[in-house]
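Just one protein chain is left out here, and the rest sit where they should.
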């Protein structure tokens, strides 16, 4: 069963959007889409690639995304944030494919009349993006091996 | 009594800095100063100028800063944040002078290994910057009048 | 016996060597289906179970499978 309609990124709505990108993430475009003259606060979260994980040197990072569900679930998280917190606009974009160490893996931006709601909503969104979206990270180590992060049964 | 040594902005330290700027704030420079390969999270707060306040249309905004004390107190707030939260680097910069509506009034950036500390520290810093620093805002309204914000005794 | 399309992702795909397979099973839930599949693909045992989707909708491990569904097994996610 295919869902061709889910393979088309949801177009930016009037209250924000969730997107998956194979290109370097564009902070300026994200901020511009959230600009709003009635908002006094803007909070941006950026996920950065760390060069070490559990003692191993990381050279590059790869994200696999199951895009149809990541996009619908991502937009659902944004919708929940707008319902729970008094915010103006919210948007998020997540990388897929190979990333260099200096590139951000995810951006979450929220504008609001007041800062409390902007902080709370931004944190809610990134927490749920990390916990609920079908996105997996594979680290490529200096010793030539790779590993899917956080997948193994804990001993 | 003069304190010429306090009129010199504190130079960027290895763990961040607080600054006052008469020019448009530079987000890129702030982020670059907080980049750190051991950090997985970056949180940026931006204070935006709203076009209305209590029903009146705001055309532009003016910040008066008592710079010697603002800089020492601002750096003290950053130092407190580094002591209370497990963060890598923190910096903040606040505008003075006349601002257009599209310009940010303040930027606070925090990098950390994990996002919880980055969010908590960023919020701590902006809360205290707004409450403790000798900075005053004067709104210029569409009807030609101006007012120092939040100064009047409440009825 | 019912028929399912099972899709494997990330570490699961590496463990099974498959991106997708057609499965005959009497499993009544994703939980039962995953347990059966782990017998066929013992390497799955080293990975934790995380989320499951049915026909591109997030679903519960105890959801009812009637047959004909596409079942997506997701290893622990790691976005951000």
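Per-chain residue numbering starts at 1, and chain names A, B and C are given in the order in which the chains are listed.
Everything that follows uses one rule, which is that a contact is a pair of C-beta atoms (placed from the backbone, for glycine too) under 8 Å apart; a residue touches a chain by one contact, two chains touch by 3 or more.
All figures in this text were calculated on a predicted structure; none of them were measured in a lab.
**Student:** One chain is left out of this view; which of B:19, B:58 or B:105 touches it in the full complex?
**Tutor:** Result: among the candidates, B:105 touches the missing chain.
**Student:** Thinking of the whole complex, not just what is shown, which of B:19, B:58 or B:135 touches the missing chain?
**Tutor:** The single option touching the absent chain is B:135.
**Student:** Using the document's contact rule, name the residues of chain B that touch the chain not shown here.
**Tutor:** 1, 3, 6, 47, 63-64, 66, 68-69, 72-73, 94, 105-106, 126, 129-138, 148-154
Just so it is clear, only the chains that are shown with their structure count from here on.
**Student:** Give, as an integer number of Å, the spacing between the C-alpha centres of chain B and chain A.
**Tutor:** Chain centroid spacing, chain A to chain B, equals 26 Å.
**Student:** Just the number, please: Cα centre separation of chain B and chain C in whole Å.
**Tutor:** Here chain B and chain C have centroids separated by 50 Å.
**Student:** Which chain A residues touch at least two other chains?
**Tutor:** 47, 126
**Student:** Would you pick out the residues of chain C that each touch at least 2 other chains?
**Tutor:** In chain C, residues 80 touch at least two other chains, as defined above.
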